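Right, one structure below, let's go through it.
Of the protein chains in this complex, one is absent; all others appear in place.
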Amino acid sequence: MKNLLSKLMQESRKNASNGRIADYIPELGKANPTDFSVSVVTMDGEITQAGDTNTSFTMQSVSKLFSLALALELLGPQVVFLKVGMDPTSEPFNSILKLEISDSHKPMNPMINAGAIAVVSILPFETSREKFEAVLNLIRKMAANADINVDEKVYLSEKLTGDRNRALAYFMKSTGEVSGEVEHHLDAYFRQCSITVTTKDLAVMGATLAANGVCPLNRERVLSPLTCRTLRAMMITCGMYNGSGEFALRVGIPAKSGVSGGILATVAERMGIGVWGPSLDEKGNSIAGIDFLEKLTKELELKSI
Amino acid sequence: MKNLLSKLMQESRKNASNGRIADYIPELGKANPTDFSVSVVTMDGEITQAGDTNTSFTMQSVSKLFSLALALELLGPQVVFLKVGMDPTSEPFNSILKLEISDSHKPMNPMINAGAIAVVSILPFETSREKFEAVLNLIRKMAANADINVDEKVYLSEKLTGDRNRALAYFMKSTGEVSGEVEHHLDAYFRQCSITVTTKDLAVMGATLAANGVCPLNRERVLSPLTCRTLRAMMITCGMYNGSGEFALRVGIPAKSGVSGGILATVAERMGIGVWGPSLDEKGNSIAGIDFLEKLTKELELKSI
Amino acid sequence: MKNLLSKLMQESRKNASNGRIADYIPELGKANPTDFSVSVVTMDGEITQAGDTNTSFTMQSVSKLFSLALALELLGPQVVFLKVGMDPTSEPFNSILKLEISDSHKPMNPMINAGAIAVVSILPFETSREKFEAVLNLIRKMAANADINVDEKVYLSEKLTGDRNRALAYFMKSTGEVSGEVEHHLDAYFRQCSITVTTKDLAVMGATLAANGVCPLNRERVLSPLTCRTLRAMMITCGMYNGSGEFALRVGIPAKSGVSGGILATVAERMGIGVWGPSLDEKGNSIAGIDFLEKLTKELELKSI
Partner (left out) sequence: MKNLLSKLMQESRKNASNGRIADYIPELGKANPTDFSVSVVTMDGEITQAGDTNTSFTMQSVSKLFSLALALELLGPQVVFLKVGMDPTSEPFNSILKLEISDSHKPMNPMINAGAIAVVSILPFETSREKFEAVLNLIRKMAANADINVDEKVYLSEKLTGDRNRALAYFMKSTGEVSGEVEHHLDAYFRQCSITVTTKDLAVMGATLAANGVCPLNRERVLSPLTCRTLRAMMITCGMYNGSGEFALRVGIPAKSGVSGGILATVAERMGIGVWGPSLDEKGNSIAGIDFLEKLTKELELKSI
C-alpha cells in the first residue's frame, strides 16, 4: 500500500501546476501549488501516507459534512431537510440564483455555501461560539485527534472578505429561510471553515464514516449509521460542487472537497482517504487530488457504483 | 425472494394514489394509477417478479441510457462528453434555462431531455430510422428480448405534442450544439421514448449493466465494462432528474426513471431491478417505485454508497 | 434642414466602423458597414434626406411595430396584451430565459422576438400568407409606397437559419402561449422581417405615427390615434431592445431598431425619421444611427421627455 500511494502520489502531483490556488480568501492564496499529500486509513485502523503529510490546511467546505452531521444527530433528518434540500445543483458553490428563482427559496443542498449556512443557523445552541465548539468537538472525535484547532488568521481573513456568504445569508434571512443573527451564524461558519487538519485527519474521519460511525483508531462510536449513510449519499451526488457528476464517473466514491485543496473520501466498510493539493480546477476541486483518487480507486477497485 | 417482492410490492402500491399520471403526452394519461409491478434479475439469471408483470409500458427517459450507451460505444466518451456535460442539475428534465445562461450552452448531462437529444443527434447513422433501429437493437440485446418494439400510438402522440423538446433542440441548433435536421433527431428520440417493455425487460437490462455488459440470461456481451460504469455513474448522480439527491439518500443505488412510471435500477455485480407504477411525484418519478426500491435496498442491504 | 442632415450624417458616419454587421442571418452579413442614410418627413409632408438614400435594406425588427399595430387594430389592446406583456426587459431580443422562469410564461413585450412571434400567431387570418399580406399592406399604407416588397433571398436565409426563433415559438407552444402551426407563424414572421425599405419609407411611416395615424403624404388615415400612442409608448420603453434606457437618456424619442441597421423614430406631431447604418453595437442597434439621432434631437430640441 505504501508503495502504491507513493507511486500514485508522484504521478498525480505532476498535474498540480495546471490549476489555480483559491485566492478570494487572501490567506489561502499563500499556499504552495505543488504541495501534495495523501493518507489512507483502513477499517482495522492502519494508516498509510505519502507526500507532505506534515503540512496542515484548513478544512473549508469539508467542514460542511460535520455541521450537517451534528444537525442530523441533534435535530433529525426531518427537521434538517425542511430547511435545506437534498438534490444536486449545476450552480457554483457560492451561487445565489436558485435562492431567488426556486419557489421554496430553500438552498438546494447542504454541500453548497447557502445550504451549509442554513444548517449552521439551526444548530441548537445559544451562541455561535457554542455552535462552533460542538462542530469542532465532533471533528476531533471523528479524527480521534484532540489537537485539531482553528487557524485564527484564516478565520479572520474569511470573516473580513466573506461578503458573498453574507449575501447568501441575508438573502435567506429576507425570505425567512434563516432566522436569528446572521453575523453570528456566519461567525460559526467562518470558524469551522478555518479548522486546520492534515490528510491523516481527513482519512481518519473518512474511515469513521466508512465504518458507519465508529472510529477505527479507538473504536468509539461518534455518529449513528443513519447519519453516516446520509452523509455518504450527499457526498456522492453533491460533494464535489457542480463537478459531482464528473467525479462520480471518474472516481465513483463519496467525497467532499474544500477550496483549500483538501478532499475527504470514504469507501463504505473499506477505508477513509484524505488528499490535499491546493491547485484547483475551475469548479473549486483539487486537480491533483481528483487525479490521485481516480488512480487509487482503479488500482484498488474501490468504485462503489 | 418471491415472498419478499410480493410483500414489499403490496406495501408500496398503497402510495400510488398520492401522485399524478403524466398527461402532457396524451397517450400516457390513459394509464391506471394503481397498476404496479416489480421484477428482479440476479447475476445467475434468476428472475423473480410480482404484481401486474404482464402489463407493458413505454420506456420514456429510461431509453436515454441506451442511446447514451450506443454513443459511448461507437464514438467514445471523449466525443460524447464534448457535446454533453456530465454533472447533475437542479433544473427540471425539460428546462431550457441553463442552455441559455451557461457559457458553453452545453446541456448539463445526458439524462435530461436536452442532453439526450444532443446525444441522439451525434449517433453516427445516416437517417433517423437507422439511429432508432440501432438503439432498439441495443435495447433488445440488453433485455435478451427480440420482441421489444415501439408503441406507435405513443410515438405519434409524442411527436404531435413534443413542442418543449422541439424548443430544446432548436435552441441547441441555434447555438451550434446540435447540427443536422432537428426533426430527424427528434423523430429518433420520440421513437426510442415509445419503446414498450415490461418490468422483466427493465430488470434484465439492469442486470446486464450490473454484470458489466454481459447479459445474465444468455451470457452475451452487449456493452463494454467502461460504458456500464459510465452509465451507473450518470444514473447515481443524474438518473432521477432533479430528485437524484433524495433518491441517493433514500435508496442509494444507480437508477433511471421515465415519466411512464418505469424505473430501471442496477446493483453492480448483484442484480437488475425493474419497477413500474405510473403515479408520479412532482419531479416525474414513480412514487410507489421509489418506495419499493427504498424498502428492497434496506431489506437486501443493496446500498452501494 | 438639408444642410443640417448632411452635416450630422457626415459626423455620425465616422462611428460606423466601430461596430459589427449582423451575420447570424447570412444574407445580412453582406452589407457595407460604412453605408449610411437618413431621411426626415415632417407633418406637412416635406421630405429631407442625406446619404445613401437609394440603398434599401430589410426591416427586420422594425416590422414588429406593424404586426403589433395590425393586431391592436383588429383585436384590440385587451386581447393583444393578454398574450404579450408590455414591460421592458433586460434580456437580449432573442432570450428564452424569462419564458421559462416567469410565472405566466408570457413574452415580456411585443418588441422582442418571442413577443413579436406571439403577436403574429394571433393575427386573425387563416393562412400565414394572408397574415403576411395584411402586414405588408399596412406597411405600404404607412409609407404611402405600394412598391414595398419582400427580399426573397433574405427571407429564405432567415427561414433557413431561424432556429432561435423556432426555439422561442415551440417553447411558447409548449406552454400554451402560442397555438396553431408554429412553422406557419414563423413563415409570416420571417417574411415580414424581410420586407425591404429605404430610410424615406421609414421616415414616412414614422411621420404617420407622429401624426396619430394619418399619413402626411396623402392625408389618408392608416391607424387609429390610440394604436399610434400605444406604439410610441412601447417604442420609448422597449424599442431599442435592452438598450432602451440608454437610448431614452441619449436621444429621448420613441424609436424602433432592426438588426439590418435601420431605425424608425417618431416625434409626436412633429416628424418621422428614418436612419440606416448596418454597423451595430452589442445590443443590436445601429451605432451611427443612434449617434445621428442623438445629434439631431439635440439640434432640433426634439426630446419628448
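Just a few scattered comments:
Order of writing sets the chain letters: A, B and C. Residues in each chain are counted from 1.
What we mean here is this: a contact is a pair of C-beta atoms (placed from the backbone, for glycine too) under 8 Å apart; a residue touches a chain by one contact, two chains touch by 3 or more.
Just so you know, these numbers come straight off a predicted model, no measurement behind them.
Although it is not drawn here, the omitted chain touches the following shown chains in the complete assembly: A, C. The chain that is not drawn here is touched, among residues C:82, C:160 or C:249, by C:249. Of the listed residues A:95, A:199, A:227 or A:244, the one in contact with the hidden chain in the full complex is A:95. Check C:89, C:113 or C:257 against the missing chain and you find that the one touching it is C:89.
Contact with the chain not shown here comes from a single listed residue; of C:128, C:174 or C:230, that residue is C:230.
Residues of subunit C that touch the chain left out of view are 85-91, 98, 102, 108-109, 229-230, 232-238, 242-246, 248-249, 252, 254, 268, 303-305. Listed for subunit A, the residues touching the missing chain in the whole complex are 95-97, 99-101, 163-164, 166-171, 173-174, 182.
Going forward, only the chains that are shown with their structure count from here on.
Distance from the subunit B centre to the subunit C centre is 46 Å, each centre being the mean of its Cα atoms. Separating the CA-averaged centres of subunit A and subunit B is a span of 32 Å. For subunit B, the set of residues touching two or more other chains is empty.
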